[in-house]
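These notes concern the structure reproduced below.
As you look at this complex, bear in mind that one protein chain is not there, while each of the others sits in place.
Chain nomenclature is as follows: A, B and C, assigned in order of appearance, with residue numbering initiated at 1 for each chain independently.
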Amino acid sequence: MKMTKTLVFRPERCLMCLSCVLACELKAVGMEDPRDLDPNSTRKAPRRLSMALAGGTPWPQRCRHCAQAPCEEACISGSIVRDEASSTVRHSPETCVGCGTCRLVCPFNAIFRDESGDCMTKCNLCPDDVVPRCVCACQTGALTLSSGDRQAQEKKRSYAREMIGGRGNG
Amino acid sequence: MAKQRVGYFEDRQDPEAQCSRCRMCELICAFYHHRVGNPRRARIRVVALGKGADIPVSCLNCEDAPCMTVCPTGALQRKEADGMVLVNEDVCIGCSMCVSVCPAGAVTLDPVDGTASKCDLCGGEPRCVAYCPAKVLRLTDADLISRKRMRTYARSLVHTEEGKPGEDRK
Amino acid sequence: MAMFQGGYAGRFLYVDLTNGSLQVKPLERDFALKYVGGRGFSARILYDGLRPGADPLSPENLIVFAAGPLSGTPLPSASRLVVAAKSPMTGGIGDASSGGYFAPEMKYAGFDAISVTGRSPKPVYLWIDDGKAQLRPAAHLWGKRIHATSVALKAEIGDEDIHICAIGPGGENLVRYACIVTDEEGVGARTGMGAVMGSKNLKAVVVRGSQDVRIADPDRFQEVIDAYRKTLEGEAWTETLRRLGTPNLVAHRQKLGIWGARNFQQATIAEWERISGEAFRESYLVKAMGCMGCMVRCRRYSALPDGPAETLYMKGPEYETINALGAKPYIIDPAFILQAHYLCDEYGIDEHGAASAISMAMELYERGILKKGDTDGEELVFGNGEAFLRLIDKIVYRKGFGDLLAEGTRVMGRRLHAEPYAIHIKGQEVDASDPRSLVTRALTFGVATRGSCHLRGFPYIDEFIKPEEGLKYFGTAAVSDTKALEGKGKLVAWSEDWITIANLMGLCIFAWYRSRTFSMLIHRGLDLVREAYTAATGLSMTGENLLRCGERAYNLEKLFNLREGMGRESDYPPARFFDEPMPDGPGKGAHLDRADYEVLLNDYYRARGWDPATGRPTPEKLKELELATS
Partner (left out) sequence: MADREAHPVGCGYGLLGLCCVSCLQGPCRISPFDETAGGRPCSQDRDWIVANNLMERVARESLRTMANYRKVLEGASGPGKRIFASRRKAMRLLLSPFSQGPNPLLEELFPEEAFPSLHALGFPRDSWLTELLDAAAGRPPERRESEAILTDAIRLSAVALAAGALARELTHPSQDPAEIALPDAPSPLLILISDEEGLPDEDREVLIGRIDAACRNQVKIYRLPSVAFLPAFGRRVYEKWGIPLSMARGIAVIFSSSLTPGLAALALGFSLVPIPGYPIQGSPLLENILTQKMRTSLGHAYLKVSPREDPCDAILRSLTI
């Protein structure tokens, strides 16, 4: 889990425009443009990313790709595997039997049952895309692909600057 | 005794009594905890702001710590009422919620173990304080910073005799 | 990785800029045991990789960035990086070392050494991210000064925690004595490594890593760290070093009267207090800085108010800066020294190179050999600061007279038929002091493999070694008498091997190796390093083996120079030190005696086990050092 890419969220930039949610759903049904949707089909897209308001501040409810993922341990069919190279927890729908134990153990309610298939679904951080679809759709840069380490360093930097009163020695 | 943390106390008039970015604190911290040389796994990081401003930043031991409240598995706890917030490695699942909410960015995920890693005061007598060649890191109680800033603010309100505003006014 | 329990990262990176190939090769165990690291690796790689007679500024040349086995470990002051290549100044092997954070970061990225050859068609920089290396276009960085380059790189990569080894406009325009600047602070200055990078169109090497540097035996390593800390308390040398940094030597030079002022025509400076360590500490010092893990913190960080609004912040003046920019052109003005120092670091050229070339031109101008017409109308008299600054710009962009100055004193001597005024050994300007009154110093400068250099041996051991220690280690008590010749060969040979150990391990010569008492020298220099190496890497190492590794690396460099045709005749100080007596100061009237120097040189060659006539290591010595291969 070295200097790898994970989703980093900056609440002060989020407008709750939900474009990320729509982009993720469109990717789930394999579409590029919402207008291609067939109006009569009642197929629901699996909801892998949703935005919640935690005490007034926006908060993306999604898979956080934990290092020791409870869902990985709970999965009876072994279809949830943590991929160290890209530090993401990958779920493969083919081998999933749809028992739902992962949904029970996930502390973030980030795993849902996929209506169309009889299996579960969660965010796999768009393995085939260079940049995940939700990051692409976010216009204000609230949702970005960087490493947790760098986010911590940025906060340390702003804290340090604030601590010396911004004078930075003249 | 009051809650403790590692504080940075510099004296801008004395060239030796300021952080000289030798990063010995990072090296010795990583060595004490993980027995390796790797500053990225240290729990204290020196932030270089340029123009001679280098500030070591580590856990502030907040009163109601956001990392404790947001941790889904309760891995971040205080042993005694006024002790340091400590990480329980076996319970931590590496979801990096604490990394997102920590105001000073002092909590990071350890690149190798994948669990949260933050300052734990080395069990009472921190190594970074012992090994800092400039002796600018000291074990202080957590709310000292505010008193110091109150004093500097008060001093800035008082006009000195020659009519020049207090040195900190700038 | 499994080959080493710790210390070594176990991987070398070989880069060929012509076809952009990046190869990672493992580090063999016996290669590591024989050449240890740093200058050992670079000497071996250069010796094997280069054919004799290759032009230093051609794609054929090879530049090696090498870290030591102790770089990256929490051992204090294990921060030195060695950059080596065939030198455009001397034509032999050249290396420069610089402190800061680059070598440790290289280890965290998983590489012990990086070797770059070939020339890239377009400017590029090498970006090493946690074990993966790639070449990225750097056309937008070409022509930028050092600070601007690192700001642009940090913005492009989007991370402040990266470490950069870059060249400035000086290196790009192939100024012979261009230097390499790491993290805008550490300067690998001597022997023109920047020009080699410039000739390869390599603007910078940028590195970031998060891998562990493992320690084989952590508890034992902890003891070494604590032992080292104990040696620092109450050590006079480290106390002055922390208070004043290297400029504390200004007072020492004035006391001994060994300045190289006015291009070595004057040995003392009347108003030396104006440029002493105390003066700089009073008016310009911001704070003391330290390289990675250094508990001595000799680095200075100064601020020079440049006009009402702007203040120039810079890594402060070292003693060499004051000696080069202050004494040689005899401009005794601290503000000027800082201004010129800031320019040299931003442009990426070596202060000694520029100062020697300009002060030689000043001497030729005062003697009438150079007219106003030749010097683009500059009034080149000693003490003319404005002309000096203008000439620096001309040197960097090779405009007019600057183009000749950029070639260095040796080439100037040939072209202007003024060899006696070119004070250099093997093409490298004499730096630290005037050795005419101190015999060991002269020998150390003379035989240094990278040209005149005070960091190759430890010239003033004879000032504080006690006679009984001399007897024990060097077989003769006369060693402690600075004037005597006897035993000095063995002393210089020993101190060269002993200092090479620092460059092998990646340790800093000031913070770790310097001391005013010989017993502390041995304790820290051999015993603690042996302990640290064994604890870190798990490979057993003894004191004698350490010295032999140092000797092996040194002999390899000597073989490289011999292969380039630099035999015994290149081990002589310039004619001025023999013919002209010291004009003033305590050593007034002293000059090197040719006969004495011959005796010294023969003594040194015999101590080294080299053939006195040619200076070539004898086959027995090569077999003893297991260098018999080529």
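As a convention for this text, a contact is a pair of C-beta atoms (placed from the backbone, for glycine too) under 8 Å apart; a residue touches a chain by one contact, two chains touch by 3 or more.
Note that this is a predicted model, so its numbers are computed, not measured.
Visitor: Which of the visible chains would the unseen chain be in contact with across the whole complex?
Guide: Across the whole assembly, the hidden chain touches A.
Visitor: For the chain left out of this view, which of A:Val8, A:Ala137 or A:Ala160 touches it?
Guide: Reading the full complex, the residue touching the unseen chain is A:Ala137.
Visitor: Using the touch definition from the top, which of A:Ser19, A:Gln61, A:Ser86 or A:Thr101 touches the missing chain?
Guide: Spelled out, the listed residue whose C-beta touches the missing chain is A:Ser19.
Visitor: Just name the one of A:Asp36, A:Glu84 or A:Glu162 that touches the chain not displayed here.
Guide: Considering all chains, including the one not shown, the answer is A:Asp36.
Visitor: Going by the touch rule given at the top, which residues of subunit A touch the chain that is not shown?
Guide: Listed in rising order, the touching residues are 17-19, 21-23, 25-26, 29, 32-37, 39-40, 43-45, 47, 50, 129-131, 133, 135-139, 141, 144.
Going forward, only the chains that are shown with their structure count from here on.
Visitor: Measuring centre to centre with CA averages, how many angstrom lie between subunit B and subunit C?
Guide: Comparing mean C-alpha positions, subunit C is 37 Å from subunit B.
Visitor: Counting only Cα atoms for the centres, state how far subunit A is from subunit C in Å.
Guide: That pair's centroid distance is 51 Å.
Visitor: Which residues does subunit A have that touch at least 2 chains other than itself?
Guide: Expected reply: 2-3, 149, 153, 157, 169-170.
Visitor: What are the residues of subunit B that contact at least two other chains?
Guide: In subunit B, 40, 50-52, 111-112 touch at least two other chains.
Visitor: Give the list of subunit A residues in touch with subunit B in this complex.
Guide: 1-3, 6, 8-9, 64, 66-70, 107-108, 148-149, 151-157, 159-161, 163-165, 167-170
Visitor: In their shared complex, at which residues does subunit C touch subunit A?
Guide: Against subunit A, subunit C makes touches at 129-130, 158-161, 208, 210-211, 286, 311.
Visitor: Could you please specify the touching residues of subunit C with respect to subunit B in the complex?
Guide: 72-74, 76, 101, 104, 107-108, 160, 210-215, 218, 221-222, 225, 229, 242-243, 281, 285-297, 299, 301, 303, 311, 313
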